[in-house]
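Here the complex is missing one protein chain, while the rest keep their positions.
Up next is chain A:
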């Protein structure tokens, strides 16, 4: 079976070679959107694949796996989606975040999944880039280096930010009384 990289390279001259990529990765990309923009995931999936197809010539196999590249494309599509939602400026200011940050949608998901309020609050506090890196690893099962490539920060920066995020969570959640948490305790 051809690798993702081989298919993408071949798709430059044979468009049909791109189709197996859609079949292989649609579930992962749809999940990415469903977690961050529920209700729009189907449309965003199609948009992401269109962009990936249009930009396939920019991909270089030596620069990382296709999977991480596709999540980078998806991230851009998601950011454009949230900017297009035109959240009220006051709400965005209160949230302290860029309007393209899907955190409020993510937080609603965490709330619905009965994730402990303390964890949600702790996740809300760090810089958005830390949170995004952590969720790419927890939910999209990317490696830290792949997550760094998706977010577009140097891998070294990502490593230190991830360490901080983890320490923050361990410190905040580990010191709490167990009964105050809904989530499992290590």
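Please note the rule applied: contacts are C-beta pairs under 8 Å (C-beta built on N, C-alpha and C of every residue); 3 or more make two chains touch, one makes a residue touch a chain; residues count from 1.
The rule we apply is simple: contacts and distances are computed from a predicted model.
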According to its UniProt record, the missing chain among "Maltose/maltodextrin transport system permease protein", "Dihydroxyacetone kinase subunit DhaK", "CU044_5270 family protein" or "NADH-quinone oxidoreductase subunit K" is "CU044_5270 family protein"
So that we can see where the missing chain sits, which residues of chain A does it touch? 15-16, 18-19, 22-23, 26-27, 30-31, 34-35, 41-42, 45-46, 48-51, 53-64, 69, 72-73, 75-76, 79-80, 89, 92-94, 96-98, 100-101, 109-110, 113-116, 119, 125-129, 134-135, 137-139, 141, 143-145, 148-149, 151-157, 159-164, 166-174, 176, 181-186
